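Yeah, one chain of the complex is gone here, protein chain that is, but the others are all in their spots.
Here is subunit A:
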Amino acid sequence: MFTEELKAFKRLGFRHVLLQVLNFASVIASGLMIWKGLGIITNSESPIVVVLSGSMEPAFYRGDLLFLTNPANQRYQTGDITVYKIPGAEIPIVHRVLETHDVAPKKTKAAKKKEAEDSKITNPEATVVTLDHQRLLTKGDNNYEDDIQLYQGLEWLERKHIVGKVRGFLPYVGYVTIAMNDFPQLKYALLGGLGLLALIQRE
């Protein structure tokens, strides 16, 4: 089987190999572009995540795929399911918001001066309160306790820790990545196989 493939490989020559390498690279590049483009549209550093723990069962199981958005000008509300990442923690956590407490933004002198100027111009957009100041408490649906233990000393979750809020749901698909993490051999086999196929395909 492979002798035939190898013969074809020799016949097609070096240029063909280069072309296939180029194709392969463009596939990878467009994948990366779609990922980063989605990140810009949704304002989230990782717009698609895989559920890694069972703390949101029976809503989300390990391996389910979640689609996130993180609109900059929207408050988070109770009942929203957020994905957050505490500095120092390795993996992001998917849990539901239990409490939200808005915080009146602290006014520095410069900000006060600016506000006074803005009110003269009566610019409606300038009077909108900045929404970065919000304190959240979360809890996993399947946990008895809220998440304060997970916050690594922080008392509240803040907007800067949040990756996004869950908008869409697709079951099981993400299990591929979990399987690849649990069995690295599978990852290498898959990558190698794909690479080889891309090189020896004739069309």
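Note that a contact is a pair of C-beta atoms (placed from the backbone, for glycine too) under 8 Å apart; a residue touches a chain by one contact, two chains touch by 3 or more; residues count from 1.
Keep in mind that, in the parts below, contacts and distances are computed from a predicted model.
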{"item": "Chain left out of the displayed complex - its UniProt protein name, from \"Terpenoid cyclases/Protein prenyltransferase\", \"Signal peptidase subunit 3\", \"Trafficking protein particle complex subunit BET3\" or \"Rab escort protein 1\"", "value": "\"Signal peptidase subunit 3\""}
{"item": "Options A:13, A:79 or A:184, residue touching the unrepresented chain", "value": "A:79"}
{"item": "Residue among A:41, A:89, A:170 or A:196 that touches the chain left out of view", "value": "A:170"}
{"item": "Interface with the undisplayed chain - residues on subunit A", "value": "58-59, 75, 77-79, 81, 96-104, 135, 141, 146, 148, 155, 166-171, 202"}
